[in-house]
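The complex appears here without one of its protein chains, the remainder shown in place.
For reference, chains read A and B in written order, and residue numbers begin at 1 within each chain.
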Amino acid sequence: MQQYRLSDLVSGLDVTLKGDSDCLISGVAPIQCAQPGSITFLTNALYRKHLATTEASAIILTPDEAEKCAGNAVISRDPYYVYAKVAAFFSEVPMHSSGIHPTAVIDATAEVDQSASIGPHCTIGKRVKIAAGVVLGPNCAIGDDVHIGESTHLDANVVLYYKTNVGQRTHIASGTVIGGDGFGFANKSGVWHKVPQLGAVEIGHDVDIGANTTIDRGAVENTIIEDGVKLDNLIQIGHNVRIGAHTIIAGCTGVAGSTVIGRHCMIGGAAMIAGHLTIADQVMITGGAGITKSIPEPGVYSTGLGGVVTNLEFRKNNARFHRLDNFMQRVKALEAAVKQLTERQES
Amino acid sequence: MQQYRLSDLVSGLDVTLKGDSDCLISGVAPIQCAQPGSITFLTNALYRKHLATTEASAIILTPDEAEKCAGNAVISRDPYYVYAKVAAFFSEVPMHSSGIHPTAVIDATAEVDQSASIGPHCTIGKRVKIAAGVVLGPNCAIGDDVHIGESTHLDANVVLYYKTNVGQRTHIASGTVIGGDGFGFANKSGVWHKVPQLGAVEIGHDVDIGANTTIDRGAVENTIIEDGVKLDNLIQIGHNVRIGAHTIIAGCTGVAGSTVIGRHCMIGGAAMIAGHLTIADQVMITGGAGITKSIPEPGVYSTGLGGVVTNLEFRKNNARFHRLDNFMQRVKALEAAVKQLTERQES
Partner (left out) sequence: MQQYRLSDLVSGLDVTLKGDSDCLISGVAPIQCAQPGSITFLTNALYRKHLATTEASAIILTPDEAEKCAGNAVISRDPYYVYAKVAAFFSEVPMHSSGIHPTAVIDATAEVDQSASIGPHCTIGKRVKIAAGVVLGPNCAIGDDVHIGESTHLDANVVLYYKTNVGQRTHIASGTVIGGDGFGFANKSGVWHKVPQLGAVEIGHDVDIGANTTIDRGAVENTIIEDGVKLDNLIQIGHNVRIGAHTIIAGCTGVAGSTVIGRHCMIGGAAMIAGHLTIADQVMITGGAGITKSIPEPGVYSTGLGGVVTNLEFRKNNARFHRLDNFMQRVKALEAAVKQLTERQES
């Protein structure tokens, strides 16, 4: 088991060490079950109660929390970021040897850098360009005219349709499909006719896309995912959508066609965002929200219903909801009656 | 760059041309950023404001909008349909050469028409029948006894389980899984036992299915997707569901088992439809709705909560929602009190 000196793990990071900076660390652990030899972190107030009792050999935390910490502490304004850097020492992601697996089928017109790693059973189309350090897992299907930038990784069973453009250092998890046709059909006399989807998909640098997510190609112009965007699993991005740089979106979220989302937004899981909207920069949307209007200002926005109640209670409230307008009319009538009663009484 | 005379693009369509029918068109563009040489369309009132300023060489629009249009106009009652036909001139979808790729694994008992195109690394099971003009992308897995009708296209990494039947001119996007077991388990003493799923899936003609969608095989009878149905990405269709002809369903929607949806319905994104329901023909369900009852009449139906409010405001309303029944009781008490007050005052 590889061990590191605490000071070596945080070397070069903007932190203050408290306690024994030479203590040996052999792994990371959650605060509530950390054993001696491990380093942990505290960023979520839910777990603060474990600070006094954790057996971790070191804790990464904020200056405020550090006061209550008796053990070895790594103090930072960005404890989760520091943790990310420390955890990287203990990562055991399998390495990929470069080269093209003999079972891969690569069109003669494709250009694959010799440092790239192309997994078994991949199919690579015409005029594809694959840059240095790219890794494709098994069974990836790369359509014609796709470009994949330096050091980008696609895990197993990823599909990039024709003309998709992916930047550098981007990561796409398994089962994700990028560049399928947008959902465009024109109705004539009750029958739906396909509207050709002439745009493509552009994915920036340092983007991370989870598993089984789908991003559709544009109807006319491209669907665009800007640099540094982070998308979780099972997300649907409709045609012509643009997602601004450094925006992060949690799983099971859908963004309907032609919506433009700003930079540095945070969108919770299972949010559903209607089409043709504009969301400003730095907007936070809470999980499960159903956004049907544009949001022109930064801030935290919500809809939907959260919480937890018994089904019995819920069914009563749900039934009431469907009479809410009628109910409001009754309150208005009461207000008028009380006003009249009051006036009469006072007269 | 290929150019077309405007009149040639709309030849054979039921349209009226206004302005220069010989103008040259080299592409399509959205109205708000169209350049000279491009054709655009106006079907969504949100974009009407760009009508006066667009630089497009021609616009497809309705008779009403055409009055306000100074440039070359293609006037139609179905402008989006006309656009679909025009855009097809500029489509550059890669062509597939016919033939079976040598890496495909095809059972000796399968019948593959010689005009079909079977991509690399496909696997085709026993007694499969693949008709003329069918295209399978890379890595498709076709189970035993599947039939695929003429000119149907499956993109990369599509899975059809055994006995799936797909009609003609149908298109299935990447990552979609058809014919997996329905979700049927019988509980005995706290343990779930699998209920065999004996039905299959039947997909009609001219159906379009998006990426990473799942359609389960029937428990006893078949799950059925009728002709002309259009399904978006990441949709879940449970066992025994029947979706009527020419119904269209947007992404992230789920339809639970044994529900029957009529013909010519339109179902918005992220709608959730419970099991064992019957939805009439020509029903429109808005995005995000949670449908828990059958809908016997055509019309537009909704549930859920849409809009957008600040989180602060939302949290107050959400908390109130969970007391809505109690609140209604208080309004009833007020009504009684006011009635009594009024009676006493009047007496």
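Everything below uses one rule, namely that a residue touches a chain if its C-beta (ideal position, glycine included) is under 8 Å from a C-beta of that chain, and two chains touch if they have at least 3 such contacts.
Nothing here was measured: the structure is a model prediction, and the numbers come from that model.
Across A:101, A:126, A:188 or A:276, the residue that sits in touch with the chain not pictured is A:101. Checked against the hidden chain, the listed residues B:7, B:62, B:236 or B:282 yield one contact partner: B:236. For the chain left out of this panel, the touching residue among A:248, A:284 or A:300 is A:248. The chain not shown here touches chain A at positions 28-30, 33, 44, 46, 78, 80-81, 83-85, 87-88, 90-94, 101, 103, 119-121, 137-139, 155-157, 171, 173-175, 208, 210-212, 228, 230, 232-234, 246, 248, 250-252, 264, 269-270, 287-288, 304-312, 314-315, 318-319, 321-325, 327-328, 331, 334-335, 338, 341-342, 345.
One chain of the complex is left out; on chain B, the residues touching it are 103, 105, 121, 123, 125-126, 139, 141, 143-144, 157, 159, 161-162, 175-177, 180-181, 183-188, 190-196, 198, 212-214, 216, 220-221, 234, 236, 238, 240, 252, 254, 256, 272, 274, 276, 284, 286, 289-293, 295, 299-307, 309, 313, 316-317, 319-321, 324, 327, 330-331, 334, 337-338, 341, 344-345.
Note that in this section only the chains that are shown with their structure count from here on.
One inter-chain figure worth recording: chain A and chain B are separated by 24 Å, centre to centre, where each centre is the mean of the chain's CA atoms.
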